[in-house]
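Below are the structure tokens for one structure; questions will follow.
Note that one protein chain of the assembly has been removed; the remaining protein chains are unaltered in position.
Right after this comes chain A.
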């Protein structure tokens, strides 16, 4: 008995769609993505088919620039903590707008630590032990979370491409976190 080409196509894209749902559900469960990412998916339609890819790509470019800036600033002799705060604030905002929850949380932690480093605003500070190193640690954490979500998002978007190429429809996501 020959299995019709159409049947195989449907089977193929069904498997991909199941993979996609499992993969994305895992990302929500692990807190890498939150409901805001679903907002993005919602904005994709026939007139804006590449919307999610565009926004995510822009986020990657923007984040890389900010992370480079942060490394540079922390490398300087006299670290400008206000500059650091401004950059981390920006990354917090953009990551929250695409739903990259763990990156956002890492930024929040970074900022609350930097606040303690702003000696001027406190007048004096107990925590003078290696502030630059502590900020470096915070930066490493942010970088780690960013690279992780970047990796996962790239994989997710590749799956979407495969589904569309196989003639399927990208399933609508539900936040299962």
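Note that in this section a contact is a pair of C-beta atoms (placed from the backbone, for glycine too) under 8 Å apart; a residue touches a chain by one contact, two chains touch by 3 or more; residues count from 1.
Just so it is clear, contacts and distances are computed from a predicted model.
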item	value
Options "Nicalin", "Response regulatory domain-containing protein", "Origin recognition complex, subunit 5" or "Mitochondrial ribosomal protein S14": UniProt name of the undisplayed chain	"Response regulatory domain-containing protein"
Option touching the unshown chain, where A:55, A:109 or A:166 are the choices	A:55
Of A:97, A:141 or A:162, the one touching the omitted chain in the full complex	A:97
Residue of A:67, A:86, A:109 or A:134 in touch with the missing chain, whole complex considered	A:86
Contact set of chain A toward the excluded chain (per top definition)	35-36, 39-40, 42-43, 48, 51, 54-55, 58-59, 62, 82, 85-86, 89-90, 92-94, 96-98, 111, 115
